[in-house]
Each structure stands twice: as C-alpha cells, then as structure tokens.
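A protein chain is absent from this complex, but the other protein chains hold their places.
Naming follows writing order (A and B), and every chain is counted from residue 1.
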Amino acid sequence: MATQHSRSAARLMMAPAVILLLGWMLVPLIMTLLFSFKKYLPLRGGDLGWVGFDNYIRFVTSSAFWPSVLTTLTIVGGVLVITVVLGVFLAILLNQPMWGQGIVRILVIAPFFVMPTVSALVWKNMFMDPVNGLFAHLWKFFGAEPVAWLSEASLSSIVMIVSWQWLPFATLILLTAIQSLDSEQLEASEMDGAPKLAQFGYITLPHLGRAITVVVLIQTIFLLSIFAEIFVTTQGSFGTRTLTYLIYQRVLESQNVGLGSAGGVYAIILANIVAIFLMRMVGKNLDA
Amino acid sequence: MARSVTQKRKIINTAAAWSVGLLIFFPILWTILTSFKTEAQAISDPPVFLAFDWTLENYTVVLERSDYMRFLWNSIIIAGGSTLLGIIIAIPAAWSMAFVPSKRTKDILLWMLSTKMLPAVGVLYPIYLIFIKMGLLDSKIGLVVVLMLINLPIIVWMLYTYFKEIPGEILEAARMDGASLREEVLYVLTPMAIPGIASTVLLNVILAWNEAFWTLNLTAAKAAPLTAFIASYSSPEGLFYAKLSAASTMAIAPILILGWFSQKQLVSGLTFGAVK
C-alpha cells in the first residue's frame, strides 16, 4: 500500500512533466484563442482589433471547411484500415517458421525510418510521376495508359504513401502481440480440428484486440496532423486539403492569423472529439 | 510425412514473406540505386535496374552544394538532446504513475496524449512569437525543447507500460532494506527497465529525427537539421532524380542504419502495453 510519504513524493516526481505539458498546451492555446477573436493580418499592419466571433463564422461557412473535415477523416480512416488489416496479415506471416526471418523483419520495418518529406518526394517523383515514374513504365509495359496518380487518384495516393510509412509500426506491435499468444491454446484448437479461419477468428483476433487498440490510438494521433506528405505532393489540390492544410493556407499563405487561429480552435475540437471516442475505446480495452 | 509438410510450408512461408518484404523495401532500394545513376539513366525508358554505370557524381555534387556534416550534426544534437531531456523528465513521472497510482493516473496519462493532438500549424504563430521574444529562433536549444515537449507524452506512456510490468514486490523489498526513493529508482527500477528505456529512446530518436514541421519553421542556417537539407533538393530545375535520390539517401541513411542495428531492442520494447 502506498504511504502518504510516497504519495507526495509521487506527485513531486510527476510535477515536471505535468507542468511542462500544461505550459506547452496552455500558452499557445490561450494565444490562439486570443488571436481567433481578432482581425489579425500581419501583412496589413498586424492586430486590427477585436471582431468577436467573425473569424469562427467565416471559417466554418467557407466552402472549403466541410470537405476538409471529410478529407481528414478519410485519410485517417483509410490509413488505419489498411495498416491494421495488412499489419495483422504481415504479423501472422512473419510469425511463421521461415529462413531469414531477421532480414525480412528488417526489410519490413525500414519505411518507418524514412522521413515523411523524403518518402513523399520519392513516391511523388520516382513512382507516381505519370511520365517518368516507375508505375508509368509498369503500366506502359502492360499496355495500359499511365495514371496521373496525384491528380486522378489523389486521395488514394496519399493514403497509400502514408500507409507505407505506418505499416511497419502496426506490424511490429501486432507481431509482438502474436508472439505472446499461447501456443498451447492454438495447438489444442488444432487438435479439435478447428479450421484455420475459425482459429483466427476466435483465438488470434480477440487476442490482438489490445494491440489493435494501441495501434489505432497512436496512429490517429500522428495521422490527424499529417502535413509534409500533402505539402510535398499535391499542396492541397484535388480534394486532398485536410483541416490541417486548410489552416496552413489561412495562416501562412493568406497570412490571416485571426481566421487561421479560429480554424486551429476547430481543429482542436475535432481532435478532442476523436480523442474522446478513442479514450472510450482504450479505457475499455486498456486497464491503464 | 509430417516433416515434409512442414518443410513445404516453410518454403512457401519463406517465399511469401521475402516477396512481401522486398516489395515493402523496394522504394528505398530504388532510391539508393538511383542515387548511383547519372541523371539521364535515372529517367531512362525502360528503367534500368542494376546494369548502369555506377557513379558517385551525385554525392559529390550534393556535398559540394551543401554543408552536409553540419546538417547531420544538428540532426544528431536535436534528436539526441530532445530524447535525453525527455527521458530525464519522464522517468520519475512514469515511475510514480506505475507504482503509486491514484484515481486520476489514467486521466492524466490520456490528457498527456491528447496534448499531442494540438495541430502544429494552428499554434505556429504563437510559438514563433514566443521564440522571437526569447531569442530562440534558429537555435538548437529551442528545437530540443520543442521536440522534447512534442514527444514527452509518448515517452511517458511507453515508460509507464514497462514500469507496470515490473513486480511491485521487488521495490517493496528494496524499501525494506532501507533504500531511499532516489536509490530505488536509480539502482533497482532503472536497471530492470533498461530494455524498455532503450526502445523508448530509439523510437523517440526516430520520431525527432523525422519531424519536419517545427524543424523547418524554427530554423534558418545555424540549427537547420537534415529535414531542411532535403528541402533544398525537392525540385530543382532540370533533371534531378539522381541528385534527389543521393540527398535522400544521405538524409535517411544514419537513422536507417541505427534502426537496423538496434531493431532487436526496438522490437522487444515497442509494445505500448499492448501485450499482457
């Protein structure tokens, strides 16, 4: 049982982390809130006074707002589905007996080490370019018309690039989880003559529940704010403008800090809505 | 009979796993290969895989144009520094959450994670103004602090999950023997958690190394890391695939090599409490 002494010591030890994060959250947040109620145009002289909720109304009624929310959710959702499904498949595959398991694992996790900027540049220029890209050559080889990936299938292309980056992460966590699966349980079910699919559905998948939750949680946090991949590839055209990118356009391209800050507040609200869902899920699945 | 079946299965497994592995790795391999081609070969139709005149010309050009060592050094300092600082702050916090849990522990943990959802673009302006006031623009210290704060929630959470797996009785025993709190953390807990700490360090070095928004926006010349280095090669005039590939290879090589050498540690620790 924890003593009174250790309780206060614990509080003290937690303090630096909590205070730092509180400061990191509150100071910019308060400044953002402040800006969001102002007409703040650095290129026209900076702070031009209070405007009430004008920025909020303008941001949410702009024709770009709802599509950007939808785009954000599509990218997050798409990447999550792809990485989890392929991740489970890969984890099971890598857990089988084989030659050179270590090397295969190295190959599979490699994309995780690549900077998002670099991976976006490489995919955009060397693979998805409709004239010189490798895909274009491949398509032509099979007699098909090369696809202009980043304009004709822009959203799927970005989902693909991001999935490539995050698949290793999902695979690793799921692999660790599978390795901890009780092999006796599996053998027993095999003895009972359970078909592979049922074995997967009734034993493996439930066992992976926790790991999948963790993958979803961590990835969502990172995916909600992806920026480099869009900045490098499409710059928000062809329906790839996420909420983050829309705010970027308002703050930096139009230099309308007030409007952008209002957008920032909306983004925080969206993130928190998603967070609440996630926390519910985690709370059930993860006895922290 | 049984043996031959498993042997056959092993062959199929190996073939399947290797194909998938090579497919996933292919973009990186292709980039590395292209970096050794001439610009003309880099876009030749049909593409050449290995049968080209290997050249180091692109690397020479890139090294001549930019001070690669300085970018590399800045990346090392920023990624290493922010991780180290984060670990120092996170260990006590994770310790107290794991061993002296209260009703609010879980809330605090989840709140910490939620701070990561603050959209960076939305708060760029405030942070920029603060950095100007404090004279932190284009300084490594400023970036170390920002990246530490960004990754702190992940560090705390990872450490917390490891610490929780350490049986509390051991700590009780140490306390019985008269160990102070400091000694308990330093000599009992930390050694036991070394694998966990190692993989936390690794993951955070990777995340900090690859962070491209703050590192690009808060630096100019002195503190610019490899993410800024790559930003000057993204679309120069004329043919650029080979030079881009060389610059890309140089930007990712250090972390790729580090990652591969330490992948055992990374893998063993990267569970986030997902495994019971």
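Here is the rule we go by: a residue touches a chain if its C-beta (ideal position, glycine included) is under 8 Å from a C-beta of that chain, and two chains touch if they have at least 3 such contacts.
The working rule: contacts and distances are computed from a predicted model.
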item	value
Complex member absent from the view - protein name from UniProt, among "Tat pathway signal protein", "Putative ABC transporter-binding protein", "Carrier domain-containing protein" or "Formate dehydrogenase major subunit"	"Putative ABC transporter-binding protein"
Per the touch definition above, residue among B:Leu137, B:Ala198 or B:Ala253 touching the missing chain	B:Leu137
Listed residues B:Leu33, B:Ala79, B:Leu159 or B:Ala228, member touching the removed chain	B:Ala228
Contacting the left-out chain in the complete assembly, out of B:Arg65, B:Arg104 or B:Arg182	B:Arg65
Option touching the unshown chain, where A:Leu70, A:Val85 or A:Val131 are the choices	A:Val131
Residue ranges of chain A at the interface with the undisplayed chain	41-45, 58, 62-64, 129-132, 145-146, 148-152, 231, 234-239, 241, 249-250, 252-256, 259
Residue ranges of chain B at the interface with the undisplayed chain	39, 43, 64-66, 124-125, 128-129, 131-132, 137-138, 216-217, 220-222, 224, 228, 231-240
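Note that in this section only the chains that are shown with their structure count from here on.
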item	value
Distance from the mean Cα position of chain B to that of chain A, given in whole angstrom	16
Residue ranges of chain A in contact with chain B within the complex	2, 6-7, 9-11, 13-14, 16-18, 20-21, 24-25, 27-29, 31-32, 35, 90, 93-94, 96-101, 103-119, 121-123, 125-127, 132, 134, 137, 141, 164, 167-169, 172-173, 175-177, 180, 210-211, 213-215, 217-218, 221, 224-225, 227-228, 232, 243-245, 247-248, 251-252, 257, 260-261, 263-265, 267-268, 271-272, 274-275, 279, 282-283, 286, 288
Residues of chain B that touch chain A when the two form their complex	6, 9-10, 13-14, 16-18, 20-22, 24-25, 27-28, 30-31, 34, 43, 45-47, 89-90, 92-93, 95-97, 99-100, 102, 105-106, 108-110, 112-127, 129-130, 149, 152-154, 156, 160, 181, 206, 209-210, 212-213, 226-227, 230-231, 234, 240-241, 244-245, 248, 251-252, 255-256, 259-260, 263, 266-268, 270-276
